[in-house]
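Take this structure, written in structure tokens, and hold onto it; I'll ask about it next.
One protein chain is absent from this view; the other protein chains keep their places.
Then we have subunit A:
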Amino acid sequence: MKLSTYNFLTSVAIKGVKVGFPLKLTINKKEVVESEFNPTFVERILPKLDWSAVYGAAQVAELTEDIPAVQPENIVENELLLQKLHHLLFEIDVLEGQLECPETGRVFPISDGIPNMLLNEDEV
């Protein structure tokens, strides 16, 4: 699972959950996968991201030095920051870990890089 996907995942499908975002991420095993840097796509995806979740992901991935805590102005002109964002969001692959719902504490395991968002009968 890429950290960009983590930024989009919620547990809103669980009964009783209103927002379910951001999920608490725990990384037990991760991998760095090289991919081509596309500044245009990073620019386009930024409005969809929640910066606090991006920074939270950076903290869990131990990359807090690269990402500022508050979203800076004119990110588009900061090529270096765009590259670091690309590395954080698209090149870090979480293989083992878990996602926890902030409202119910429900844990979704991540195995082989695949988050398991299946729910039980009483949660639907």
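A few points about this structure:
Criterion: a contact is a pair of C-beta atoms (placed from the backbone, for glycine too) under 8 Å apart; a residue touches a chain by one contact, two chains touch by 3 or more; residues count from 1.
Here is the rule we use: contacts and distances are computed from a predicted model.
Its UniProt record calls the unshown chain "18S rRNA (guanine-N(7))-methyltransferase", which is the correct pick from "18S rRNA (guanine-N(7))-methyltransferase", "ATP-dependent DNA helicase II subunit 1", "Ubiquitin-conjugating enzyme" or "Geranylgeranyl transferase type-2 subunit alpha".
By the touch criterion stated above, the residues of subunit A touching the omitted chain are 1-2, 4-5, 7-13, 20-21, 35, 38, 40-41, 44-45, 48, 50, 112-119, 121, 124.
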